[in-house]
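The complex appears here minus one protein chain, its other protein chains still in place.
Entry: subunit A
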Amino acid sequence: MAVNLTPNAIAAIIAGDVNSKPLVQILDIKLIAAAAQPKERYRLLLSDAVSSQHAMLATQLSDRVKSGQVRKGSVVQLIDYICTSSQNRKIIVVLNMETIIRECEIIGNPKSLVEFDSTAQKPLPNGSLDHSTRVSNNRFNAQNPGQSVQSFPPTVQPPYQPPPNYRNHGPMLKNDAPARIIPITALNPYQGRWAIKARVTAKGDMRRYNNARGDGKVFSFDLLDSDGGEIRVTCFNAVVDRFYDAIEIGKVYLISKGSLKPAQKNFNHLKNEWEIFLETTSTVELCPEEDGSIPRQQFSFRPISEIENAENNSILDVIGIVISVNPSVPIMRKNGMETQRRILNLKDGSGKSVELTLWGEFCNREGQKLKEMIDSGSFPVLAVKAGKVNDFNGKSIGSISSTQLFIDPDFPEARGLRNWFDRGGKNVASVSISREIMPGGSKNEIRKTVSQIKDEGLGRSDKPDWVTVKATISFIKTDTFCYTACPLMIGDRQCNKKVTKSGNMWTCDRCNQEFEECDYRYLLQAQIQDHTGLTWVTAFQESGEEILGCSAKELYLLKYEEQDDDKFGGIIRSRLFNQYLFRLKIKEEMYGDEQRVKITIVKADNVNHSSESRYMLDLISKFSR
């Protein structure tokens, strides 16, 4: 089907008419190599069937050439264009155009318009052109020489009026041409049309939220392509409904027409500075044929020994043999909601082991499965993708919402671990990086005197100081020496949270239960003294019992129920001035506005006089004369 191009269109443009929105044909497209420019520029040869003229295509339209929307022979309607003069030459720049016919034979017999002298223009069939006057927007039947064509009025649609602020940016065209598939790593917001083909490696749950703008829902999924590029895709509200069911982990999709925005580093731990946001106009197409070039998952496992030096809150992947699985315990979260927690231990060939904390659903799903495997005597391999490093107690790893667990996966690293373990790795002792490094044993005990605690500023650094002090209990505070504790068991530990009495019953907020009898646990404030000075310390249940020689309950009943102050006082006095070797944990903490050094007795050991004598004799031998 041939169409009539706008007669004299070229001449009109040259003359300065930039409003006619003519129909022209592209005779030629040439890529101009411009070293200084970030994007390639195309130069078109435009024709109105009679004359032809070069025009530069604005870079925002370059993609249309690249994608094939605009090619040699395309008949286009120029929407936004300018014509400038430069050194006696007229330069046409096309800022926006619409492809009317993508492929068309050359219409007419256009000849290059001689440009540099406006007076030398070829006379047009319809009379001479007065370039000083604006050519009116005439659409008339041109007699196109050399072409037998039906004459019919141009069937061009009414001019497309883009919103003014799109003057320098081409809006997206409604166009069926498929966008080119590019690697995920090439995606950026300035890309123009793009498409990616990638496999879903993770699919988040749909989450409802409520913020200042109202209610909404959101879900995200992660993509991995054949080059190893990864990116997260997020959908909001109506878009969630469109795609949530369609997206399945492990399947490959062709995705296009999403918007690119900076990735939210708080939640998105993929190595990509961008994140895709799908809109209602986005397309997601399932690729049914299996694409072997796209891996199923991307890991970068770290040996457990390296995790010891990892930064708190960093996200990493780890793989190890599960050597123990603890029972699931309910934990109260800060927002009042209860969740499950399960602690596992992983071991690998680096000689170190690490605690892995599973939260929520992981406890019941993978956690339960792993427990059954351990109970039956096997030691499965567990691969963790996106675990979070926690430095509360040594270094441990916790699960987060985007964590994925793989039990006995078929990876080379898993096979390597299995081999190592079965061939002796099982019996290799490993040091846990998740225990508080407490210098224990007489070999690496640090002995201090009471005055040294203050003089040396112990407890002021990031980590608590653990020291041993030989001292005597000189005072025990008796007005409050214990608290009422919850006796219920949570997993393998007693709850021990402080309980309150309501009526006849005791209530525990954590366990959410009532009971008649509570437990009593020591919370002692005492003074210890040696030849250098004295200091206040706190002692909890275990060390409290060591110091007082009886249970908190006995003392409590003695004081408050039997109200036998004499006997009570007698017991307390009898425990004063006993000498102990105290294991102390010293740490500076905030109390309201001020920093105070808190000293806790972790253990109160009786002095072994024989070894103590040897210690002192050794000290004496080190005195200088």
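Keep in mind that, in the parts below, a contact is a pair of C-beta atoms (placed from the backbone, for glycine too) under 8 Å apart; a residue touches a chain by one contact, two chains touch by 3 or more; residues count from 1.
In this text, contacts and distances are computed from a predicted model.
Student: There's a gap in the complex where one chain should be. From "AP complex subunit sigma", "Replication protein A 14 kDa subunit B-like", "CHCH1 protein" or "Isocitrate dehydrogenase [NAD] subunit, mitochondrial", what does UniProt name that chain?
Tutor: Going by its UniProt entry, the chain not pictured is "Replication protein A 14 kDa subunit B-like".
Student: Which one, A:L286, A:M489, A:C550 or A:L617, makes contact with the chain that was left out?
Tutor: If we include the chain that is not displayed, A:L617 is the one touching it.
Student: For subunit A, which residues lie in contact with the unshown chain of the complex?
Tutor: Residues of subunit A in touch with the missing chain: 609-610, 613-614, 617, 620, 625.
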